[in-house]
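Of the protein chains in this complex, one is absent; all others appear in place.
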Amino acid sequence: MDDVAIIGVGRTPFGRFPGQTAIQLGAQAVRAALTDAGLEWKQIQFGFAGSFEVDNPDAVINFLGLTGIPITDVYNGCATAASALTQAANTIRLGEYDLGIAVGMDKHPTGAFASYSEEYGLPAWYGETGLFLTPKFFAMKIQRYMYDHGISPRTLAKVAAKNYRNGSISPLAFRRTPMSEEKILTSRMVNDPLTQYMFCSPDEGAAAVILCRASVAHRYTSKPIYLKASVVRTRKLGAFEVHSPWLPLQRADAPTVFASRAAYEMAGLGPDDVDVAQLQDTDAGAEVIHLAENGLCKDGEQERLYAEGATEIGGSIPVNTDGGLIANGEPIGASGLRQVYELTQQLRGTAGDRQVPGTPRVGYGQLYGAPGTAGVAILST
Amino acid sequence: MDDVAIIGVGRTPFGRFPGQTAIQLGAQAVRAALTDAGLEWKQIQFGFAGSFEVDNPDAVINFLGLTGIPITDVYNGCATAASALTQAANTIRLGEYDLGIAVGMDKHPTGAFASYSEEYGLPAWYGETGLFLTPKFFAMKIQRYMYDHGISPRTLAKVAAKNYRNGSISPLAFRRTPMSEEKILTSRMVNDPLTQYMFCSPDEGAAAVILCRASVAHRYTSKPIYLKASVVRTRKLGAFEVHSPWLPLQRADAPTVFASRAAYEMAGLGPDDVDVAQLQDTDAGAEVIHLAENGLCKDGEQERLYAEGATEIGGSIPVNTDGGLIANGEPIGASGLRQVYELTQQLRGTAGDRQVPGTPRVGYGQLYGAPGTAGVAILST
Amino acid sequence: MAQRVVAEGLFDWPSDEPRLIGSKCQVCDLVAFPAYPNCPNCGSLDVAETRLSTRGTLWTWTRQRFQPKNPPYLGTEAAADFVGYGVGYIELPEARVEARLTGGVDEPLEIGQEMELTVVPFATDADGTEVLTYAFRPVENSAGKN
Partner (left out) sequence: MAQRVVAEGLFDWPSDEPRLIGSKCQVCDLVAFPAYPNCPNCGSLDVAETRLSTRGTLWTWTRQRFQPKNPPYLGTEAAADFVGYGVGYIELPEARVEARLTGGVDEPLEIGQEMELTVVPFATDADGTEVLTYAFRPVENSAGKN
């Protein structure tokens, strides 16, 4: 997929924006991406739009210009942006269009998401008995992972502290105050072993990425970033996934593992090539697990890697340099395009205080969401 | 796009199915399509799933088998199925996969749809003052069209009566009782000039279409139907679209007109080649207007065409041979795949009592939905 | 009786001669309604507030005979008391504007007839405050359809 280039990225701040609708935030992100690319809206030939809260995120065109282009709304839980990015890239690869956009936006009410289990193919009793909850899944996944691979609660605190610290130097992040490991460890226990400050919050924001055929990228930018791979995978039977009333005894790898392998293969790259990564940190445990699921370390190595600072901006494998979901919160439709925004800044060398030293060349982004869908994107200079 | 073939179609009855979730209906439709194609679920390599009510229609795999394939959820209002079909076809054209599925499902509560205007990029007052309603848009569009082109209320009744008549010979339709033009004309006025029985109802159901690379279609069926074109277009400024607090003085053609032209061009076919059509009949007026917007007649010709029976199953341009939305109701995610199901039966010559005589070779399906998105598919033997 | 407008910036109020407030693009001159933060034609953010004309002709119409769901609709009549209202697009010199029409559902309406802007109460808040919106009414003693 080396025939697709990223020529413009834009995002809003993430946080709380009373009086602004999700769609207005979406339009703001698109305008920022257009400015970044030096393009006008009427040059955009097609789009994909993602949102959880907004039925029709394509209505963003009301605030951009009604030019009649095809826009497809996509949704895959927290992996929504991976679907938007993948479909946009595939549309260019197909040859009909040269220039398109992926945009995501959301504006969530405060508190955990509430839905009906029947809408996920689950029986009503699953919700009625208090089992249809996302946070407790992440808690149980990391609980078992810690037992199997010797990860300590202190490491979970290190993950969160790093992400708040990175958030403090990310002008567009939601949570911009550093927090000590002690405060994170001793904050209110929400779902053991995860405390309040080890979780990200649903919030508000939008992000957009403009893609073009690589062969014409030089018309728009002197430094195109190439989208080498973008893939989505659902769960296999036996994977330990959110919203599972049961699991078979025979385990299968998580969907992230399969998405990751497919993306590496498509890109012709491997984990050793990755210079900077954005991983789905719905909670501190998720970042720990995803580091291994994406091949960036072996199971259990995280305990040492976090103690040594390997995942810091100056470390050997910087993770969530913009503070990830923990510092940015998660507007579902936008979250993965925020990852692409950050990776693009890093590969361009324009990440400012957050810049990974040594001219990073390969960036890696991963998403995971209900009901067990993973997305992986690999970018390179 | 002559490299994509339809090798399996399946649908549930449309109507009311207490105790069955939308996702279960979706699984039922997929199983019917697999049976039709002589395939097993594990052979399916990717999917696109559409629904309005279900956040994650991809969860249909809970009832089919967790095989890890990529599934992307799509949504574009009443044109949702066009997005699922288009993306599924494009995925095959891209060359990575040979065999995929488009599935749509929905289970709507009774009564008109209710939403918040802010979610469509509109100000809150639009909903608060009682203007954020779909049916009155269709009423005002046909009201003006009748004035401009001399269409009578009697013709609207003829549209609905034809569709109830076709529904009466469609075993899977929701409304299977013929209704007289008089009863339709004198039923409760809902939004002038449209009476109660000139509107379709939101209901429940699912449909699925299995697509493959045309070059391998002979492995699965002796009579592949080719998807010659499938396109989606949004509205241009000046089109008279649903949820428009204003319109500029300079008018533009409806998005259906652009989707239709693009589809004819892609298929290398024209309106004269169409042997059987499925048009979005949210109401009787919509079928009248869409007949012209898709190039199947000139504006104003409809008055004569319906009087002469041209749109009947035995007429010169049979429209909505399965009773369309008026007889089937509209489970949004499934509605357009129901069109493809019916067109496939017609082109295979397996439509039974509804069979269009004379070996139809080209089928045409059109969708239109909020906030102004049209989809067109062209099939051929 | 206490009154409030359904939205600030939608029309002049209080005013003896209220007018609808739109926006005019300073690049391509397009007039949009209600006031947009951007031009829906060229995308420009350089837009200025503009007042729309108060008289025009009825371009199309229908009648809303079933009660919209509340929310978002602010009307709180019992279902049995709901009488319905006309809705139409009024062709003004600047744009076609969608509006509620005054008069009940039995008011005769014809495409092309002259209409003028008015401000009407259409709902009542829980505390008794009347909520006002804009509407169009037939021009009395007009020559009739265009």
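Each chain gets a letter, A, B and C, in the order it is written, and its residues are counted from 1.
Criterion: contacts are C-beta pairs under 8 Å (C-beta built on N, C-alpha and C of every residue); 3 or more make two chains touch, one makes a residue touch a chain.
Please read these numbers as outputs of a predicted model, since none were measured by experiment.
*Asks:* Let's see if you follow the contact definition: name the visible chains touching the chain that is missing.
*Replies:* Even though it is not drawn, that chain still touches A, B.
*Asks:* For the chain that's not shown, point to the residue among A:I7, A:A49, A:A82 or A:A139 touching it.
*Replies:* That would be A:A139, which touches the missing chain.
*Asks:* Which candidate, A:P248, A:G268 or A:G314, sits in contact with the chain we can't see?
*Replies:* Here the residue in touch with the unshown chain is A:P248.
*Asks:* Applying the definition given at the start, please give the residues of chain A touching the unseen chain.
*Replies:* On the side of chain A, residues 111-112, 114-117, 123-125, 127-133, 136, 139-141, 143-144, 147, 188-194, 237, 244-249 touch the unshown chain.
*Asks:* Going by the touch rule given at the top, which residues of chain B touch the chain that is not shown?
*Replies:* Missing-chain contacts on chain B: residues 24, 27, 31, 40-42, 62-66.
The working rule: only the chains that are shown with their structure count from here on.
*Asks:* What is the chain whose Cα centroid lies farthest from the Cα centroid of chain C?
*Replies:* Farthest by centroid: A.
*Asks:* Count the touching C-beta pairs: is A-C or B-C ahead?
*Replies:* B-C
*Asks:* Just how far, in Å, is the C-alpha centre of chain B from the one of chain A?
*Replies:* 34
*Asks:* Taking each chain's centre as the mean position of its Cα atoms, how many Å separate chain A from chain C?
*Replies:* Centre-to-centre distance between chain A and chain C: 43 Å.
*Asks:* Let me have the rounded angstrom distance from the C-alpha centre of chain B over to the C-alpha centre of chain C, please.
*Replies:* Measuring from centre to centre gives 33 Å for this pair.
*Asks:* Return the residues of chain A touching two or more other chains; collapse runs of consecutive numbers into ranges.
*Replies:* 24, 62-63, 65-66
*Asks:* When you check chain C against every other chain, which residues touch at least two of them?
*Replies:* 40-41
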